[in-house]
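Only one protein chain is missing; all other protein chains are in place.
Then we have chain A:
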Amino acid sequence: MRAAIIGTGNIGIDLAEKLLREHSLELIAMAGRRASSPGLARFEGRVKYLTADGVDGLEEHFDEIDVFFDATSADSHREHWKRLEGLGKAVVDLTPSRVGAAFVPGVLDHENQPGKPIHNMSMVTCGGQASVPMVSALARHVERVDYVEVSSSIASLSAGPATRANIDDYIRATENAARLASGADVAKSILVLNPVEPPTIMRTTVHMKGLLGDLATLDRTVRDAVDLVREYVPGYRLLVPPVQHAADVLTVSIGVEGAGDYLPPYAGNLDIITAAAVKTALDMVAVAS
């Protein structure tokens, strides 16, 4: 399966490094918006087609591309989708646009998300990828979920300009996924950027409110779910196992350290969304073959 990446910022670069290691996926094209983009220079000689003209610059190669990865911004993705929708090819969206169904490997896919275009897979957000496996594991075993909350802190240096300018897109996409994974009527998401030097890893905390049930069962469930994520994000780990606060509130905290493919290991937020995108594409290859 041949792939193209749109966007040569932090996420595009990290994703490209991962795709170049895969045997069942061939990264053949990358599109940026500036000829001077360091992202394009980095892949000179490593990726067949490089263009600074965005999606336009890929048009002549559309026939050769089986899957598009969009690593730009939510607004840009909405524009890109207008161009790509008619091609009938797979599009993996790493922006928080919510154009496609929210995808979290092994947890969320097109099921239960009616009305979403079948070829568009939305990778939600870094906070969504980190929290949804926990939210889903907890929701399967508590007796009733009234409210779910996911708060994340990430290193300032790992948040690119698109994230900074559109923090509301992040919040909405993360809340949408948390709601889908929990069945709660109300979901809340919080994002904090921390500029500490040296930069710190990504941390995500899930608060769940409802009728909780047996804590020991929840503890086992959460640990199993952590192991599943670790298969594609080795730096994913449990920081605080399920703790009950009040009679009806429990908390789990997760830490995400990155693989250091592009930004250093503190940027777990980058790693988890690009790793999830690769995993989603590989799952597609597995189904196709």
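The rule is simple: a contact is a pair of C-beta atoms (placed from the backbone, for glycine too) under 8 Å apart; a residue touches a chain by one contact, two chains touch by 3 or more; residues count from 1.
One rule holds for everything that comes next: contacts and distances are computed from a predicted model.
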item	value
Record-based protein name (UniProt) of the chain missing from this complex, from "PepSY domain-containing protein", "TonB-dependent receptor plug domain-containing protein", "Histidine kinase/HSP90-like ATPase domain-containing protein" or "4-hydroxy-2-oxovalerate aldolase"	"4-hydroxy-2-oxovalerate aldolase"
Of A:Ser37, A:Ser153 or A:Thr221, the residue in touch with the unshown chain	A:Ser153
Omitted-chain contact residue, chosen from A:Arg46, A:Lys82, A:Arg164 or A:Arg230	A:Arg164
Chain not shown: contacting residue from A:Arg42, A:His80, A:Arg98 or A:Lys209	A:Lys209
Identified contact with the non-displayed chain, of A:Ile190, A:Leu228 or A:Val285	A:Ile190
Where the unshown chain meets chain A, residue by residue	147, 149, 151, 153, 156, 161, 164-168, 171-172, 188, 190-196, 200, 203, 205, 207, 209, 239-240, 243, 245, 249, 251, 253
